[in-house]
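All protein chains but one are shown at their positions in the complex.
Naming follows writing order (A, B and C), and every chain is counted from residue 1.
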Amino acid sequence: MQAAPDRSALSAERRKSFHKSVRAAFSVVALLAIWTGIAAFPWSITIPSPLASARALLQLEPRPLAADILLSCRRVGIGFLIAAAVGIPLGILVGYSRWIRNLLFPLIEVLRPIPPIAWIPLAILFFPTSESMVVFLTFLGAFFPIVYNTIAGFSGIKPMYLRAGKSLGASEWRMFWHVILPSMLPVIFAGLHVAVGISWLMVVAGEMMAAKGGIGALTWEAYQTARYPLIFVGMALIGIFGFLSSFLIRIAGNAVSKWDAR
Amino acid sequence: MRRQIAACALALMAAISSAGGAIGQEAVSTKNAKVVLGSLPLAPTWGVTIVTKAELWKKYLPNVELERIEAMSGMPIVNNILAGKIDIAYMGDTPALILGSRRDVAESKFVAATEGDDGGSSVAFVKNDSPIQSITELNGKRVSISFGAYTHRFAEMVSDAEKIKFQYVGQSPEVGLTSLQAGRVDAFITWPPYGELAVHRGFGRVLMNGVKMNFSSVRCVVVSKAFAEKHPDILIGWLRAELDAHRLLRERPRAAAQLIFDDWKKFEVPLEVISAGFTYKVFPDDIGPKWRKVMTDSAEFLLKQGLIKQAPDFATFIDDSYLKRAAAIPSRLDLSKYPN
Amino acid sequence: MRRSTREILGNLIPQALSLSIAVGIWQGLVYFEVYRFGYVPSVPQVVAAAVDYIPSSRFLHDAWSSTYRVLTAWLLALALGVPLGLMIGWKLTVRDVVFPSIELLRPIPPIAWIPAAIVFFPHVEASVIFICFIGAFFPIVLNTATGARQIEETYFRAARCCGASERLIFRQVVLRGAMPYIVIGAAVGMGVCWMAVVAAEMIAGERGLGYMIWEAYSLAQYPLIIVGMFVIGALGAAMSRLIRGLGRSLVPWQRN
Partner (left out) sequence: MGCTLTTILSIRNVSKTYRVRGQEGVLALDQCSVDVVQNEFSVIVGPSGCGKTTLLNIIAGFDELSEGEILLNGSVLASPGRNSSPGPDRMVVFQHGGLFPWMRALENVCFGPLARGQMPYAEAREKARDLMARVGLQDIEDLYPESMSSGMRRRLEIVRAIMGQPQIMLMDEPFRALDALTKGVVQDFLLKIFDTAPHTIFFITHDLIEAIFLADKVCVMTSRPGRVKKMIRVALPRPRSIKLLNSPEFLRLKDELTDAIHEEALKAFELGEREAAR
């Protein structure tokens, strides 16, 4: 009267995940359909369809495209790493010593709300080369989320961690390394995740407004030369590499937390 | 130590050039230095397009490493010069005057006129289906211009003459182009080839240009005074190449047009738009009285309109000494390489 | 809980001290033209520009244009993002259908949409608001979805036990249960909105604070750039604080 439980159990599982991927595929197809629909509509300026954009992508010579992609990634990478290398220790210092907190925290609080994009004109004036200017922008985009989350992470540590660490007579440094840092990691990585997103936003802004080369510049040039399908190619590339970099951060985050969960 | 070497090289150079360049094929400067050139990718500054595309400068400055900063309009170039990031720049007369008027920030020099005309390259465009037929109908309408460009001066001149007032929409020319296409602005006053691109892409038409008003404008080469004093030899070498470009533009117009067409390939500017320019442009080899008058009159006008706070000190600002020394050097342009 | 004036003062003095040190350093760097600070406007220049610009009607016009665009986009993002986010968090089918597309578009920063928006939107207001909308929409949808998904199954069962209909469950359990996350999403969305409006206005805004900064840069009135930066920072911070205050009143039941 009832199918043998185990066979239907396994197939149910597989059937469920099959359904999930069908719906996901449907979702992507629906997105492309909507895009095609919008493109088909006779706007004053015709919007390129997905097909047109795909063709535009194929017409791009791979080598200069790869160069642009590498350039943007390099700019984000350098700016982001400097922001992490400066932001995390600074955040910890601000968390640790009251003297430094009183000195630096008000400054961070004043500068943080300024949207990093608003720094671009000043950056163009100050930095000698457009390369250093764009790296400053990606650094700036990443710096505030990182330093802010590190400070939050530090103050967020449950006081009992500190007491527990101290009561065991752990030396200041060992206590930091084994108690404070591990417990701050999740919040720091949340900051890194936000930071890399904003870094990407900044490299695109920098390349569109003042720098040469990179995917942002490619997108802007597509606009300038009225090759509109290429605009969407640029946007897709920015999306893909933006996603990849935040994916990398997530993997690093899991790896680190696995290390500390040992 | 480096300063001494530069000094004696300078002396040596002065000796050679003053001796009337007897040794002919000798490079104007063998110095290996980095020179930053500021220019607009799409602008009626054809001299720089030819000099860079055909690499005419390499014959005179073999060891110079050229770095280019491009901006879509004159003012960002002015800012970069004021910020000490550009050595040689090409721009319209108005940005040059604004640069000259900022003597308080940085000293600069107008060292050559590269191209001039009497209104052909200052044009107002409207959309094809726009009801506007004459410039006076643009009163109070939205007009896209590039702040601080010579076409901004043209717009001010027109509104002054016709006693009308435009509602300026300040944006870079390529954004202006799409604003016209999207109907966000009623007119687009700009320099070639942007307006012509609107016509070529089938959504724009000419409303009027500066010829009727005899609106003369000139494009020029400006340098920061610091650069001119530190590397006069490099500047002279460059101006020598600029004069070669002028010869090419005058004697081989078709070959020159092809060079410009190739440089602007990605923007798909048709060849005939470039060739049309030859009918009304001149490429002066010296800063003649006509162009000096254009500069002084424009300065006066800009002061009156409040676009600049003080006039440049023309005595030191316009300095054609380098141009004269460049003209003295025999040209190494090989015209046979450019069949017409 | 009123903070005693001594405590407020105790707080203000170090802050004022630290900021004045920072300003001092800035003025020193510019005055002695350390490295390239010579090209950066000095403190008196910025103060003069501020005194000249802030009281002017131009400032009100710019500030209002930017704020209007940010608010419109933010409210639109809430109106579309919250219901969609709740449905994604609540119903598995909606999540499987809608979520992949959102994940596909989310990594594209609002700035990357600017060229498309400039070309394809007929009016500049619409294009700037669209760019801000894109900026705010994704944080709001994703935070709301997280909010809906973290509601424990118990509350749904309790509501069904009481005989509540699906529509009532949506309003009384899903919406109210996800409210703390909606507030977080709204605050983050507002922050990104301000970033997007500055970029959009700088490139093709025709008015607003971002446009003012770029125009100041184009006309080489550099001190005004810094005034613009601080004004936008202050406005953005004020609106975010407003949202957090609004949020606290929407979620009185959560003490943390």
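A few remarks follow.
Assume contacts are C-beta pairs under 8 Å (C-beta built on N, C-alpha and C of every residue); 3 or more make two chains touch, one makes a residue touch a chain.
Keep in mind that what you see is a predicted model, and the values were worked out from it rather than measured.
Checked against the full complex, the candidates C:58, C:160 or C:248 give a single residue touching the omitted chain, namely C:160.
For the chain left out of this panel, the touching residue among C:173, C:196, C:229 or C:243 is C:173.
In the full complex, subunit C touches the omitted chain through residues 152, 154-155, 157-165, 168, 172-173, 176-177, 179, 251-255.
Keep in mind that, in the parts below, only the chains that are shown with their structure count from here on.
Chain-to-chain contact here is organised exhaustively, every possible pair of chains being in touch.
Remark: subunit A and subunit B have CA centroids separated by 41 Å (rounded to whole angstrom). Between the CA-based centres of subunit A and subunit C the separation comes to 18 Å, rounded to the whole angstrom. The set of subunit C residues touching two or more other chains comprises 36, 39, 118-119, 122, 203, 217.
Multi-chain contact residues of subunit A (touching two or more other chains): 44-45, 124-126, 128, 223.
Here subunit C touches subunit A in the complex through residues 14-15, 17-19, 21-22, 36-37, 39-40, 93, 96-101, 104-116, 118-120, 122, 194-195, 198-199, 202-203, 210, 213-214, 216-217, 222, 225-226, 228-230, 232-234, 236-237, 240, going by the rule given at the top. The touching residues of subunit B, counted against subunit A in their complex, run 69-70, 72, 76, 79-80, 83, 85, 174, 178, 181-183, 197, 201, 266-268.
Chain contact summary for the complex, subunit C toward subunit B: residues 36, 39, 118-119, 121-124, 203-204, 206, 211, 215, 217-220.
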